[in-house]
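Yeah, one chain of the complex is gone here, protein chain that is, but the others are all in their spots.
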Amino acid sequence: MLEHVSRSPLHAFGLPLQATAINDTRGVWANELPSLGYVSLRGDSKDRTFVEKVTHSLGVALPTSPCTYAGTDGAKVLWISPDEWLIVSQRDRIGSLAADLKAALQGVRSQVADNSGGYTQVLLRGRNALDVLQHTTVYDFAALEPGRVVGTTFGKSSVYAHRSGEGFCLVMRRSFADYIWRYLVRAAAPYGLGIAVVETTGHAALVVA
Amino acid sequence: MLVLFCPHCQEKREEEEFGYGGEAFRIRPASPDTADDDTWADYLFMRTNPKGWNWELWSHATGCRKFFVVKRNTATNSIAGSWTLSDGRKVYDAEGGSQ
Partner (left out) sequence: MKKDYSIWSLFTKGLNYNEGWDPAWRSAELKPSYNVVIVGAGGHGLATAYYLAKEHGVRDIAVIEKGYLGGGNTARNTTIVRSNYLWDEATMLYEHALKLWEHLTEELNFNVMFSQRGVFNLGHTLQDMRDIERRVNANVLNGVDAQVLDAAEVKRRIPILNTSRNARYPVLGASYQPRAGVARHDAVAWGFARAASKYGVDIVENCEVTGMDIVNGRLQGLQTSRGSVRADRVGCVASGHSSVLAKMAGIRLPIESHPLQAFVSESMKPVLDTVVMSNAVHGYASQSDKGELVIGAGIDHYTSYTQRGSPHIIEHTAAAIIELFPIFSRVRMNRQWGGIVDTTPDACPIISKTKVKGLYFNCGWGTGGFKATPGSGNVFAHTIANDEPHPLNKAFSLDRFSTGHLIDEHGAAAVAH
């Protein structure tokens, strides 16, 4: 029998073992929020039936204004484009969440795809978190309001980013995670980088700041 | 550095988030199978490449990943506006096409 082993995209960096509680000695604190569940949802935000059914199924209003996100304690829904959303939830809940959505959207032009293997996210905290983003991206993150999510260029790759508490949450594709993490580590070096303790259940990522 | 407004994200973003898609509203011959070689070559390879106002496609590559149209002056880089493909088409047609 093959045993199912799920490894986070940043597994190789051994981050959990280096984690310490956030303190004043470092300018930047970061860590992966591993093993969350991700569902890609496609549909037309102008289609009222679609929006209603999704809203009903998720228990949270589907964000249809550009660059916004919505969430409950259980799931966060990121607007990606007028016909695409990324839903983030606990990995063990994602299967039923996707199944419920699919059932609810029966007959409605839409697509629900479990993409949990395709993404991960990194939490960025500390007094210099913003400086690091300014070194690595082209978006003016100082002006980013809570409740907004933006897709932008990170180095030669891309992330979806939003504020999370006093820091930021960066959602990235699995295949670029290694590159982005190394880039972050380099950019944070002048400020001192600490690996922050995060709840491995990934709950922090789901709290809507 | 160009700063473009994405009509989908409803925000101005820096050029590095975008990919250039070339001239907009080029018309594909209705039946490629019967189009003669010159007609097909004109569609496939020839460009207006205007010095002045240009209707062009951009994709918001690292943002919403959608294509949209921009009217930009290639002699000055000034930008008249950005639209979704369908809205842009209306403005373009109202102006009388590429002129």
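Just so it is clear, A and B label the chains in written order, and each chain counts residues from 1 on its own.
Following the convention adopted for this analysis, a contact is a pair of C-beta atoms (placed from the backbone, for glycine too) under 8 Å apart; a residue touches a chain by one contact, two chains touch by 3 or more.
Model, not experiment: these values are computed from the prediction.
Novice: Using the touch definition from the header, name the shown chains in contact with the chain that isn't displayed.
Specialist: B
Novice: For review purposes, identify every residue of subunit B that touches the missing chain, sorted by number.
Specialist: Touch set of subunit B with respect to the missing chain: 1-2, 15-16, 19-20, 22, 37-38, 40-42, 44-51, 54, 56, 72, 74-77.
Methods note: only the chains that are shown with their structure count from here on.
Novice: With chain centres defined as C-alpha means, what is the inter-centre distance between subunit A and subunit B in Å?
Specialist: 32
Novice: Under the stated contact criterion, what part of subunit B meets subunit A in this complex?
Specialist: So the residues of subunit B touching subunit A come out as 8-11, 13-14, 16-17, 60-66.
Novice: Can you check the complex and tell me which residues of subunit A touch subunit B?
Specialist: 66-67, 80-82, 84, 138-139, 150-154, 157-158
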